[in-house]
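Here the complex is missing one protein chain, while the rest keep their positions.
Note that the chains take the letters A and B in the order they are written out, and that residue 1 is the start of every chain.
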């Protein structure tokens, strides 16, 4: 187990120690869970109450928040960024040595950098290229002619099919499938005839693809995920989708074929995008929303329905089916009331 | 093929045979599909009509339901429980022998109980511990320092990443990914910077995790699934979620980060829970509902929208966007009508 003095931590995050800089910690934890050998952090005023009860050995904290706190503090302007930075030093994710596991299966025609690491039962097909420092974990499959850049991590049992291109510092989490066929069939006499999918998938630098997410290869052109995009688990990205740089997509979203999503967008969980749309940059979409038309103006969009008790919701659901009828009846009533000889002007006219 | 006398079946399920106790069956089937060598069951009055046409050799049945039935019966108080019990005796899921397949890849530093079974191309990393009677099927990946208890079954191509903890009698179905990274990034100058996920996943005893379900490791604290929880396929459970004991989660649900779901809850398919919520015990959530606020009272909750013909639904959808306007117009009309000199009192006042 690695240990750190608070002086060393302060140096790392650009802070200053208030108290014993030689105090030693070996873990990073929440205020609630921390013990005396952990360092914790206060980033959100909502958790300030936890300061008085925490058992943390030290706390990363803004100077202005530290007055109430009696323990050892590492004063820092942005405790959340400092915490994020420190996580990498307390991370226990195995860092395998360079080289090939004896039970890795690497084609003689593949070109694997000497500093790359290939795990047990990983399979690397003909003419694939694996860059420096890249880790291919156990059971992963790298298809023919796939190009993978430097310092990537392809996690256990992930799959990248033939001819796909992966930039540098890309992470593909376990069970993700990159570059299998898009869902392309042409109907003929009541049967579906497959259209071979001859495009590929291009993942630019610094992309992060979640577990069991699927990104299909393009029908003709490629499916493209631009730089810095982060995608959570269980997301479905269909053929020829384009995702703009630095967009974030939360779990369980689905994006249908040929839709072009802009840069710096944020999709919450369970969002669905229909095919052949264009969504401009800086669009936020809230949870479980269905997008059926292109969006040309940045901003936030929604259609997820808020819950109610099932008893109340059933009443709403019954009425919802009659909404068109209700709207017509309302209109009739308005006309009728307007015709009444004694009707006064509609007050809403005064509202502006 | 194994065969059973009805006497033996009756003994097993605590019932009594009405008819030939030496009659032999070799299968368990529905009333509709059963042949003369099968035993079937009547658990639900809805299927009573099938009794008169079934070809089953015998039927598990309540004494009070057996009067109409002429065939051999195994009388039992709870035929459904008896059926459930019998399924395990007719189950043909392979039961591999203890020991390691020659093509299993097991670290010399792993501790594998002599009664455990490790399949071909399964990979077990350093310092993992595999308990007695546990089966690791082909292609599964068990990361470094993972602890797995007794009599678990980790099915083909499932993944458990480093440092996760799995109790006894846990089943993890194929393609499920336990303990890959949570979706944690901090934005900085328009880019996403990864926060290393240094918690793990803890699965308590008797948990059952469906195919291709993903359960992410915690950011700092652990993601915890308590005893007896059953989770169906394609479910996404984000970092630091806590699921209370004996809760059931149907397919395609998604639970966002840090949400705490109570014990004995039931989520139907396609439900989405936003992050940082607390859902109390004994909450039922119906299909495709979106939960965006904490729930403090047990009961049933919904927001899934009932379907209609597309033609009708389109009319509803158009009106839905104008619902706020409709509500305002209704309010105006009410005011206007109240002002009419000849208006009679609103009848609803009499409704109580």
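What we mean here is this: a residue touches a chain if its C-beta (ideal position, glycine included) is under 8 Å from a C-beta of that chain, and two chains touch if they have at least 3 such contacts.
All figures in this text were calculated on a predicted structure; none of them were measured in a lab.
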Among B:69, B:90 or B:185, which residue is in touch with the absent chain?
B:90
I'm checking contacts with the chain that's been left out. Which of A:93, A:289 or A:310 qualifies?
A:289
Among B:35, B:107, B:233 or B:300, contact with the omitted chain is made only by B:233
Residue ranges of chain B at the interface with the undisplayed chain
28-30, 32-33, 80-81, 83-84, 87-88, 90-94, 101, 103, 119-121, 137-139, 155-157, 173-175, 206, 208, 210-212, 228, 230, 232-234, 246, 248, 250-252, 264, 269-270, 287-288, 304-311, 313-314, 317, 320-321, 323-324, 326-327, 330, 333-334, 337, 340, 342-344, 346-348
Absent chain, residues of chain A that touch it
103, 105, 121, 123, 125-126, 139, 141, 143-145, 157, 159, 161-163, 175, 177, 180-181, 183, 185-186, 188, 190-198, 212, 214, 216, 219-221, 234, 236, 238, 252, 254, 256, 272, 274, 284-286, 289-293, 299-306, 308, 312, 315-316, 318-320, 322-323, 326, 328-330, 332-333, 335-337, 339-342
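Assume only the chains that are shown with their structure count from here on.
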Go ahead and note the Å separation of the Cα centroids belonging to chain A and chain B.
25
